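Please read the structure below before turning to the comments.
Here the complex is missing one protein chain, while the rest keep their positions.
Naming follows writing order (A and B), and every chain is counted from residue 1.
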Amino acid sequence: MPDQLVVEVKGAVAGYGEEAVLKGIDCTVRSGEVVALMGGSGSGKTTLLRLLTGQLPLREGEVTVFGERIAGAKRETIQRLRRRLGMLFQQGALFTDLTVFENVAWPLREHTRLPERIVRDLVWLKLEAVGLRGAASLYPAELSGGMARRVALARAIALDPELLLFDEPFAGLDPISLATVGLLIRRLNDALGAASVVVTHDVQESLAIVDYVYVILAGRIVAAGRPEEIRASDDPFVRQFVRGEVDGPAPFHYPAPPLTRTLLEERA
Amino acid sequence: MANSRFDLWVGLFVVVGVAALFFLAFQVSGAASARVTGETIQVVAYFDNIGGLKVKAPVKSAGVLVGRVTAIRLDPSTYRAEVTMAISRAVPFPKDTSAAILTAGLLGEQYVGLEAGAESEMLQDGDRIAVTQSAVVLEKLVGQFLVQRSAE
Partner (left out) sequence: MNRGEALLLEVGAFSRRLVTRVGRASLFLGAVLRRSQMPFARPRLLLREIYTAGVLTLSIVVVSGGFVGLVLGLQGYDTLQRFGSETALGSVVALSLLRELGPVIAALLFASRAGSAMTAEIGLMKATEQLDAMEVMAVDPIARVIAPKFWGGVLVMPLLAAVFSAVGVLGGWFIGVVVIGVDEGTFWSQMQGAVSWEEDVAGGVIKSAVFGVVVTWIALYQGWSCRPTAEGVSQAITRTVVLGALAVLAADFVLTAFMFIGV
């Protein structure tokens, strides 16, 4: 079912405290696509992911996943949707008291009544897909950052999800691991025929693998397009973001009164 | 393998805990020996003064446990203490049995002592023990002693 609408977000407003973090977001993800949500730290990218998983209530607008509305949905509906998606957390979020093998087996054991033999076969296949069959008996504490993320990826795809969510999959990785994880995201998405949403601020790495990009600034989408369009964009903020310049529309300074006033007030 | 190790330890733990509970129940509280087993009859006795007698206090005859005190109340018409006891049906007592409130040792707990009478008819459920002897109250005893001394 190519080109099916998997995620649709319309005018979404949401946040934690008084002020909304997301101030009206529109975006769509279709099956087979890998979509990147890019933006600086604190721009609301992760908040958007939490909306998709039903972990955060929506204040305004509409969020539809697999054709079902998330806002106001019953608990059972949310649980049913969650079984069809896989999520990769920033630090992997592996269960530290279980081995790599048992981590990957966990969703299978929780949600299916498959016989042990089949569970083991499936886990070996998933570990093979991320290239870590040899690490099956290690504990998460014994893994490097990149390896932990690949194990978490194997766990996220254990139940063959139709939607994959990645929260900062590239953060804090060395260049080789970075390339490996990037390649895996693309390859697994295509193999599963799933849709993927990658939240990231790693511009070059994600531009290399994704089909479509949304650039978020302060809770609003400021640019959207295919990677080559984003690269060629002459929007000042997009240029600043893609090239990694210190100053530009996104200011270096956190909002503050003029320095002279702060200094004078200190004296007084 | 890890699972069977859990099972073993948890099993051991539960056995130790339950054994401790049994120890407390039977060796420490003596629940088994102190319980009046089998069917009982209820009898009532009136005392002028019960001293420190409490509900669940033992009822003994010749030092052997035969029952327990089940209720104590003040009779509103006579102002005497009404003590209800459950006594084992296995040991029938004659109708003219007497009851006394005694103390185990000088300062020990108080209990009801039954002294069997001579009649051939036995006490039935709900009967009343007519002859009673109240608790010895130490202060009264001392008082009497002093009065006697000063009278001499």
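Things to note:
Just so we're on the same page, contacts are C-beta pairs under 8 Å (C-beta built on N, C-alpha and C of every residue); 3 or more make two chains touch, one makes a residue touch a chain.
Since this is a predicted model, take the numbers as computed values, not measurements.
Residue B:V14 is the one among B:V14, B:L74 or B:A90 that touches the chain missing from this view. Where chain B meets the omitted chain, the residues involved are 3, 6-7, 9-10, 12-14, 16-21, 23-25, 27-31, 33-34, 56, 104, 107, 109.
Panel shows chain A; residues 53, 55, 79-80, 82-83, 85, 87, 89-91, 93-96, 106-107, 110-111, 165 of it touch the chain omitted from the view.
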